[in-house]
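One structure follows; several queries about it will come next.
Just one protein chain is left out here, and the rest sit where they should.
Note that the chains are named A, B and C in the order they appear, and that numbering of residues resets to 1 at the start of each chain.
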Amino acid sequence: MSELDLRTAAASAAPVRRARPSVSEIFAMAFVLFLAVATVVPGLLSSIDPNAIAARDAFQGPSPEHWFGTDESGRDVYSRVIAGTSTSLLIGVSATVIGVTLGLILGVIAGFGGRILDFSVNRTIEVLFAFPGLLLALLVIVIAGPGPVTATIAVGLSTAPGYARIIRGQLAGIRSSGYVESARVLGHGPRRILTRHILPNALAPLMVLATLGIGQAVVWASALSYLGLGAQPPSAEWGAMLSAGRTYIGTAWWLTVFPGLMIVLTTIATTILGRSLTRRTAGRR
Amino acid sequence: TPGESGSTPVAGGTLTYASGDAEPTCLDPHVGGNYPQALIAGQFLDSLVSRNTDGTIIPWLATEWSVSDDNLSWDFTLKDDVTFTDGTPFNAEAVKVNVEHLKDPATESSTGYLALGKVESVEVVSDTVVRFSLSTPDSALLESLSQPWTAIESPAGIARGMEENCQAPIGTGPFLVDEWVKQDHVSLVRNEDYNSPPADAKHDGKAYLDGIEWRFLPDSASRYAALQAGQVDVIDNAQPDTIAAAEKTSTLAHLDAPRPGASNRIELNAGRSPFNDPAVREAFIRAVDVNDGIESLFFGSAKRSYSPLSSIEATGYSDESLFGTDLDEANALLDSAGWTERDADGYRVKDGERLSLAFPVSTNQSIPAEQSLFEQIQATAKDAGFEVNLSLLDLSSWYGVLGENNYDLVSAPYTKVGPDVLRILYHSDGIIPAPSGYFANHSQVSDPELDALLTSASEISDEDERAALYEQAQKIILEGFHILPLYDQQNHFLLGTRVKDARALPTVSTPTFYDAWLSGQ
Amino acid sequence: MTAPDTLLEVEGLSVSFGDTEVVRNLSFHVSRGECVAIVGESGSGKSVTARSLLGLAGRGSRVTSSTLSVAGRDLTAASERDWRRIRGSQIGLVLQDALVSLDPLRPIGREIGDVLRLHSPLSAENARSRVLELLASVGMPNPERAITQRSGELSGGLRQRALIASAIALDPPLLIADEPTTALDVSIQARILDLLADVKSRGTGILLISHDLAVVSAIADRVLVMKGGRIVESGNTQELLALPREEYTRRLISAVPTDKPRRVPLVPDAMPVPAPTVHSTQDAMAPVVLEARGLTKSFPSPSSPFLAVDDVSFTLRRGETLGLVGESGSGKTTVARLVLALAPADGGAVLLEGGAFSELRERDRRPLRRKVGAIYQDSLSSFDPRADVRRILTDASELAPKADRHSVGELLDAVGLSPAVAKARPLHLSGGQRQRVSIARALAARPDVIVCDEPVSALDVTIQAQVLDLLDRLQAERGLSYLFISHDLGVIRHMSDRVAVMKNGRIVETGDAARVFDHPQHPYTAQLVADAPRLVDAL
Partner (left out) sequence: MTPGSAGSRPAQRSRGFRGIRWLLVRLGGAIFVLWAVATLTFFAIRLIPGDPAEAVLGGPGSQASQETLDQVRQDYGLDLPLAVQYLNALGRLLTGDLGTSYALKVPVSDLLGAQIGGTLVLAFTALCVAWLIALLLSVWSTGGGRVAAAVGQGIELTSAALPHFWLATVLIAIFSSTLGWLPPVSTATPAGLVLPTLTLAIPLAGFLAQVMRETLLDTLDAPFIVSARARGESERGIRLRHALRHASLPAISLSGWALGYLISGAVVVETIFARPGLGRTLLQAVTLRDVPIVTGVVLLVALVYIIMTVVTDAASRLADPRLRNAEAQP
């Protein structure tokens, strides 16, 4: 860009052009909105009681009356899928929150606690990494017994080392970054640097990561439910529904397909959102 | 009958059996004694006697038997040319060792131990004659001895110690344990010297099959898919919908072999509040609706039962009138029992306590359809103001909950040949645990009249009198609303077309592959 | 103008990306043994032109031309296959980003060998010896070893040599070199230029692209001046430099700081720099604001600790600029960091206005820090990515004494930026604007001393000229003292009152700027001065 006439150029350089959302981003937003509605006001999306049993109506295929068909007890699969949103998302989100919080604590200790703490946290992370995913979760379940709460904690714990490692790296990067250095050179104090520069810059990407993580947490949590170690029937949790429906895979495909689809779509949507957030926040850098 | 064919059997081939039951932790059915053990043990162990389809006892390892007049001494004459697969001879001494093994607390037997509860001692009369001395008469002795949990093992095998004997028990059966790859399969190979089939077997001599690959395939969908794909020849624990689907095909055969003994039922724990009140028990039974559920969940493969006993037990007594669903009556009963108030959730309350029922369900013992049925019961019971707390538990936690008397409802299948199962399940002695911790009287019925009926029925040898006593006993159980019968213990096998002449033994309905052969071999 | 030995003939070349035409109607030619240079500011379309000559203008580009022929072969309608045949064999290209233009995962030998593999039937054995020969010819110190090394294991100069070797592997008649010396130290730059001259003398036509007129003047026979995608002026190098016809060319020439006396504006029509309010040059009476005493700093390394700064001492008086010059890795930045007390020194001390600075505890030093400002080469990374210009400047001015605070508007005005910039994030500013914001931030805290570490190295000559003028003006207006670090002798000479020359962590020579440059005492300084390309040589 020519800077021979700086004063005029500056005015046009300032405004930031926002990229128009792509088709996939629109889909992702719409789906997340749908999930949000299903979580907060499920009644808006379905008027049928998800737990209303009607044995005579069992195993009906999808129809205008029952969009996703009925299950083995004649319950409406669509309204159960909707009702399951809050459970599944609650588990996914709480697990992510646990993971991120633990990761943040570990990461911050490592990032700010001096060499010895950094070293020990680093080793801790390494050790936790040696219990891959589900394995750590299963160990937690052996200790605390199965159930949705345990499953949530288990998934949260098993994702924590990943977050911790990323946060640590992020903090280290920010701490040695040019702008922190220049704030120091200007004479700003450490607390101000921490609150004005380091934390805001470390947290933004963390939120993005967390968005990406929710989808995977939902998948892992539903895997535990599927194995009978997480949420249990008749609670309308996607993994548990899937697990129950799999028995009838030959007779009633809709019992497996729809909850599975919800898990897949949720993961896809959060991934798309997380990625576009990454792109947008990265664009600033 | 499925698996029957007009053509001549051909020898050879290995049959693959896929079991959905839990993998046994010990292959010796003397230890503990559950159905998964019975399923496989029947392939390599023979019992002293067997049972015909009409319920009469027929010879197996014992050729004949007689009982003394006081009904306290039984003499069994044994086949004289049988050897165990380790080469040691089968004789009266072996029978004695087996009974002692079963009765030794160190064996941790529960099923066999209970079955032989009245056997005081065993005496070797001669090499081929063995005498059982009883403490009290036992009309169920022959039935007890027909079960796989009391099957005869090589004394030399037993002497190896529990650990080794669990790995590969040695019997006289048509197959022997070649290898047990834990968590995967057991390889059974033919016993080339087999000469002791039960009296109702179709042929003599050794089995047609070279061997059996006994796989553990816990996932029911995979199991059925494997059968469809021809990867396995026989599956057990077939799910209701797959049974219905299989019956529509020409390539799969269905072998329906309801288990003997008790029906599948929900027991109401009278040993603690609120079910210590008969009115509450009746209210519960009147409140819940199971018929629609059974129909839809089981795709017509299960028939509603109104009896404590399996439909294959000739002495079974049922009374449908007691089990009609009637919500109004249930409400009236509860009101009169003092459960008058309802809380915000619609559950009944008395003295500030909610009408809550703990219902621990063992995931190992209930198929998904049954668990769904329990959910439906939970839903219908709510209308009357019952809160049913279902909890799905693994087996050991489930035993734990039962042991702590922390349950109000429980469904615990019990398989035993003959009506004497009633004594085990409903005699007040059954509230005391066996050495392994198992206790059978989950409904905790403690009724002296019932105890007396069951005791005398077990001692009387006259069949008609015996039947009358059992009918009376069943009446007491049903009319006391101690149980909610559901259906026979489901025992469905699906067979691929190449499997011929496989059948279930009329004892505890375990499959036997002695006569079986593979076509196109 | 087509001579019989014309290698490259371009007529009416236009390149556009989408709707924007970045190269417009370009016509020129290169003959055998001739070096034609294209100069112009950043973004004027030099690289795009170079790449389109090989059909590599880039994704989404549209290239049209009425004539495009290389060695007599018409390429206006060349297919991808045709292009592939031309590339490497007829035209060699040395890309602009020399440091990253070799695959970091493949040995140099393979990278160079690829050209031979693709265009000649040489056996593997012969190809290898040819590669060795090539590497030797470009002055690679140890060719046998070099062919097994990957680009990451070579220094910038050696990488550039390898890249040139791969471009001339098949002796293509035409070599296009896009900024071949941009990333290099002066001494290495001089070697590379020698190498190109050597190639030229062998009859190869060279199209040399550079933003640096001084470099161009040393080797080019003819110069094309590009601006906004057009050639605004062209002609014989000597004539063009001596008698530029176009205003733009004149500006380019005058922006070159080399040999321009101190305080003479580099932008022709700019106002002359006012006389310094606090006169300092050679004024021994001006107080010393900053003093470094025996600074030493070493870094741990696998074998023995590596001494990056070794006993460095200097003084800086009020209103004075001390230039610190030296080749890459000589320890200039490390000195700057020690002065700023960003890293603890192993030995020695930095004193501010005669009092302790570097030896204070961080808490005690913090109030003093505002007096020592800093401007960095990579100003973008010195801004919080989340902050806009306003926040950056207010954050800094909060540190100035209460009575003496600048408003954001004042600061922007002082560095010649429009108030509209306040709302922008640095990422969306141009390099020159960013550097101005960075200067404004340094000013905001009301410093006495500003440490400038390569403040203009990332900028175009013309913009560099504006920034240097700005720094000069601010110094005069405010009596600032600069510790001015650069590897560019021209810049140092123009900006400094006194100069310190660094080599391997030590200051080898220090003194009055004019004296050091005109009469270097140390052989290293002499070498540096000799290697620096100077416009005047050509004049």
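Simple rule for what comes next: a residue touches a chain if its C-beta (ideal position, glycine included) is under 8 Å from a C-beta of that chain, and two chains touch if they have at least 3 such contacts.
Just so we're clear, the structure is a prediction, and the values are computed from it rather than from any experiment.
Colleague: Using the whole complex, pick out the displayed chains that touch the missing one.
Modeller: Counted over the whole complex, the chain not pictured touches A, B, C.
Colleague: Looking at A:110, A:141, A:180 or A:277, which makes contact with the chain not pictured?
Modeller: Spelled out, the listed residue whose C-beta touches the missing chain is A:141.
Colleague: Name, in rising order, the residues on subunit C that touch the hidden chain in the full complex.
Modeller: Residues of subunit C in contact with the hidden chain: 51, 54, 56, 84-89, 91-93, 95-97, 99-106, 111, 114-115, 118-119, 150-157, 159, 163, 166-167, 181-185, 188-189, 212, 299-303, 328-329, 377, 454, 457-458, 487-488.
Colleague: Which residue numbers on subunit B touch the omitted chain?
Modeller: 18, 23, 25, 32, 163, 166, 181-184, 215-219, 221-223, 225-226, 228-229, 231-232, 394-400, 402-404, 433, 436-438
Colleague: Residues on subunit A that touch the omitted chain in the whole complex?
Modeller: Counting over the whole complex, subunit A touches the hidden chain at residues 123, 126-127, 129-135, 138-139, 141-143, 145, 215, 219, 222-223, 226-229, 239, 242-243, 246, 249-250, 253, 256, 260, 263-265, 267-268, 271-272.
The rule is simple: only the chains that are shown with their structure count from here on.
Colleague: Cα centroid separation between subunit A and subunit B, in whole Å?
Modeller: Measuring from centre to centre gives 47 Å for this pair.
Colleague: Can you check how far apart subunit A and subunit C are, centre to centre, with Cα atoms defining each centre and the answer in Å?
Modeller: 46
Colleague: Give, as an integer number of Å, the spacing between the C-alpha centres of subunit C and subunit B.
Modeller: Here subunit B and subunit C have centroids separated by 88 Å.
Colleague: Counting only residues that touch at least 2 other chains, which ones in subunit C make the list?
Modeller: none
Colleague: Could you say which residues in subunit B touch two or more other chains, in rising order?
Modeller: none
Colleague: So in the complex, which bits of subunit C are touching subunit A?
Modeller: Residues of subunit C touching subunit A: 41-43, 228, 251, 340, 342, 366-370, 372-374, 376, 378, 381-386, 395-396, 399, 416-418, 420-421, 423-425, 427-430, 432-433, 436, 441, 445, 460, 462-463, 466.
Colleague: Which bits of subunit B are touching subunit A when the two form their complex?
Modeller: 220-221, 224, 239, 241-242, 244-245, 289, 292-293, 295-297, 299, 363, 368-369, 371-372, 375-376, 378-380, 390-392
Colleague: Note which residues of subunit A are touching subunit C in the complex, please.
Modeller: 1-4, 6-11, 13-16, 177-179, 181-189, 196-197, 200-201, 204, 283-285
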